[in-house]
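All protein chains but one are shown in place.
The first chain written gets the first letter, and so on, giving A and B; residue counts start at 1 in each chain.
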Amino acid sequence: MAWRGAIVAEPLLILDGLRKHYGGLAVTDGVSLDLRMGEIHAIIGPNGAGKTTLIHQVSGTVAPDAGRVIFGGRDITRLSFPARVRAGLARSFQITSILSGFSALENAALAAQRRHGSSFRFFRAAARDATLNTAGMAALEAVGLAERATMQAGALSHGEKRQLELALALATEPRALLLDEPLAGAGQEETARLIAILRALRDRYAILLVEHDMDAVFALADRVTVLEQGRVLATGTPAAIRADAAVRAAYLGEEEIPC
Amino acid sequence: MMRWSPALLLALLAAAPWLGFSGSYEFTLMARAMVLALAALSLGFLVGGAGLVSLGHAAMLGVGGYAVAILDAHGVTEALLVLPAAVAAAALFALLTGAIAIRTSGVHFIMITLAFGQMAFFTASSLAAYGGDDGYTLYARTEIAGHRLLENRLAFHYLCLALLAGAWLLLRAILASRFGRVLRATRENAQRAEAMGFAPYAYRLAAYAIAGAVAGLAGFLMANATEFVAPSAIAWQRSGELLFMVILGGVGSLPGAILGAAAFVVAEEQLATLTEHWRLIFGPLLILAVIFLPHGLAGRHRG
Partner (left out) sequence: MSGTLLLVQALNGLQLGVLLFLVAAGLTLVFGVMDFINLAHGVQYMLGAYLGAHFAAIMGSFWLALPLALLGSLAIGLLLEVLVFRHLYARDHLAQVLATFGVILVLNQGVKAVWGTAPRELPVPALLDGGITIMPGLQYPVFRIAIIAAGLATAGLLWLVVERTKVGMLIRAGATNPRMVAALGVDVRRLFTLVFATGAMLAGFAGVMAAPIFSVEPGMGDTVLILAFVVIVIGGIGSIRGAFIAALLVGLIDTLGRSLMPDLMRLILDASSARQAGAAIASMLVYVAMAAVLAFRPAGLFPVRGG
């Protein structure tokens, strides 16, 4: 896929020299990259390259030792995880994290609640709140889960749970999405469906995608950044990354890069 | 069945005075059950709604009760003043101690609430002007708009019942509200609640204060029911008992807390007629209930 020339705007998200050490081990060692509106920027790398730790630092669940995270021109390095979500930086989790006891719609409606009025309302039943239900339903529709709305989330199939995970991120009405292995554990059919959903989302969001499924990465990404031992090995278009000798060397013995 | 049994229980309590349960003993017992049910209800809201296992809830009851006693000692016996004061004092106590306790979680939270409860207990014991260890006897029950209405057993019975039913409906509505949804989400999956943009702290603290307020109401009734307030009534064992009532009825269910409290009072009363060492029977029952009935008497876990 060619790099679409339309992307000229300022980056929405900038990671500037992020560092994180655990003991003597540098898990993130000076990572800088950026993410623009309307693009999918994939981060790949061998196991232990520091992809998930990086996502944690961007989303605010792990504090970096050094470096900055700039979002929409604002330094959000010190913001908490929920505060970043409110600023428009939503994330999904590698291990499905949903409210199993809530229905799919209740899940999505709650995710939308932060954008639609105060949450310190104590008396009116939320289930009858049309604003919330409409917003929640829209998010479910965006991932093709509308007909499962009343089902208890814990009873959904694995693939549907992955879709709901995505819907919950969308319902927070973000500008950027941090997706941590959205295809994890999905079967072939489910993967195809999720790829189609992600592709449909691309134009409206900036998406930072961590994914192990290389076919999916090269089918979806506008740009790819390769991490190795906490450092950026290379950043470029999928074609350029495929051709990169250093990347090929790093991946020897790991997953094959499809050509 | 579970859904309606507390309504049935409340209806029975409403009818009881007309079914022959109108002696001094019966009224005392029912008042005790309703006061504890109100306290257990507020704790059930905290445990089931917010996932906050407090082992210091009796202190909230105590703050409400002592508010009545202290005002009484200074000649203030008007319910329109005393009741809001008791509720507000307990809510404020909850807010202040909760602000620190809720910074922690899990077993830390259990221990810290226990410690704050004990702090309230020792403070009450050292209030020599209000009876100290021996407790404080009210001059009279609280008056309502100048009338000594609560001296009437029947009126007091229905006041307790109305407040219990009202608190149940109120807490149920709160759990179903926008706020309640966030609260339940933080209990079920705090990480997900955060990913939805909710920082759990403020919601948990608000829930803690609400539970404190309702327990303060229970404390107001407790003081009036017995016309007496003592540190022993708010000792940490009472907090443990309240927790047991909540569990007995099944965690996560407000009706369960009411049923649990009723079952507790009846069991205690029955066992106490058997032997003065009734705790030797009650304790093992509690242990067996925990080990073999993980979801309470209701037998199922409400999501």
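Just so we're on the same page, a residue touches a chain if its C-beta (ideal position, glycine included) is under 8 Å from a C-beta of that chain, and two chains touch if they have at least 3 such contacts.
All values derive from a computational prediction rather than experimental measurement.
Looking at the complex as a whole, the chain kept out of the display touches B. Which of B:179, B:244 or B:264 touches the hidden chain is settled by the complete complex: it is B:244.
By the touch definition given at the top, chain B reaches the unshown chain through residues 47, 53, 55, 97, 100, 103-104, 106-108, 110-112, 114-116, 118-119, 122-123, 125-129, 236-237, 240, 243-244, 247, 251, 277, 279-280, 282-287, 290-291, 294.
Throughout what follows, only the chains that are shown with their structure count from here on.
Annotation: 44 Å between the Cα-based centres of chain A and chain B.
Touching chain B in their complex are the following residues of chain A: 80-83, 85-86, 90-93, 97-102, 106, 110-111, 113-114, 117-127, 129, 132, 152, 154, 168-169, 171-172. Considering their complex, residues 173-174, 176-182, 184-185, 188-189, 191-199, 203, 206, 303 of chain B touch chain A.
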